[in-house]
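Notes follow the structure.
So, chain A:
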Amino acid sequence: MSEFFQTFLNPGVMAESSGLLLRGLWVTVQACLIVVPGGLFFGAGLALAQTLAPAWGARSLSWGVDLIRAFPPLVLLVLIVHGLPFLGIEPPPLLGVGIALTINTSTYYGEILRAGILSIEPTQWEAARSTGLGTMATLRHVILPQGVRNVLPDLAGNTLEAVKLTSLASVVALPDLLRMARVAQGVHFNPSPLILAALLYLALLWPLVRLIRRLGGRAVLPA
Partner candidate 1 sequence: MSAVLELRGVGKTFAGVPALRDIHLAVGTSELVALIGPSGSGKSTLLRCCNRLTEPDGGEVVFEGSPVPAGGAELASVRRRMGMVFQAFNLYPHLNALENAALAPRRAAGLGQGEAETAAREALERVGLGDRTTAMPDELSGGQQQRVAIARALALRPRILLLDEPTSALDPELVGSVLRVIRSLKEDGVAMLIATHEIAFAREAADRIAFLADGEILECGPPAEILDRPKSERLQSFLSRL
Partner candidate 2 sequence: MRIFFDAEVLAAAWPGICSGIGVTLGLALTSIAAGVALGLVLATVRALLRGAPLRPVGGLIAAYADVFRAMPPLVLLVVLYFAAPFAGIELSGFMAAFVALGLVLGASAEEIFWAGITSVNRGQWEAALSTGLSRGEAFRRVVLPQAVRLTIPPLTNRAIATGKNTALASVVAVPEVLNQAASVQAQTASPAPLLLAAGVYVALFLPLVRIGRWLETRFHIR
């Protein structure tokens, strides 16, 4: 048993690699701070566009959304981070990762928000209209506040997925938590940093999972 701890939870190795891991954790947090608000922002735009567009517009938007969803997130990420330079665009790595993952996750936020908008009875639109509110004002002050509340568990669920998604950044050499754990593992030739990183992800995300449960989140997550 003690040999197991020496190998997988070696205190010395974990202490020595904690600096690296913390730097990685900070990068992961930065990625989240781009991807989650960005995804929500563009998702909201997408939901509004689908709500307000004429039927053919909404239909083509839904095809566009599905096209993006057909890409594995990692493929989208690699394509943008390794493909953009060939177009002469070379964003900093964090931004490249942010763009790719925001594109991916905003399609899910968008669908969730749209479902929220659709969950509101048409009578709410009529009531708001009858008081002289315009379309945008109705959406902003009447429909969205209620709609968002209806899909709060799904929004939280997708935020969980978005945070998990940021671990992909390690593949394109962004020094995030997972990447730094790999580096530290290589330095010490010991898996403790990896285990520690996995535990950090758990510590970060388990409360979110519990929160989603409390919100009454169905297991029905967007794919």
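On the choice of candidates, all candidates are chains of the complex that A comes from, given by their letters.
Here is the rule we go by: a residue touches a chain if its C-beta (ideal position, glycine included) is under 8 Å from a C-beta of that chain, and two chains touch if they have at least 3 such contacts; residues count from 1.
Remember, predicted model here, so these are calculated numbers, not experimental data.
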item	value
Selected partner (touches chain A in the complex), from 1 or 2	2
Partner candidate 2, residues of chain A touching it in the complex	4, 7-8, 62, 66-67, 69-75, 78-79, 82-83, 86, 115, 119, 160, 164-168, 170-171, 178, 181-182, 185, 190-191, 194-195, 197-198, 201-202, 205-206, 208-210, 213, 218-223
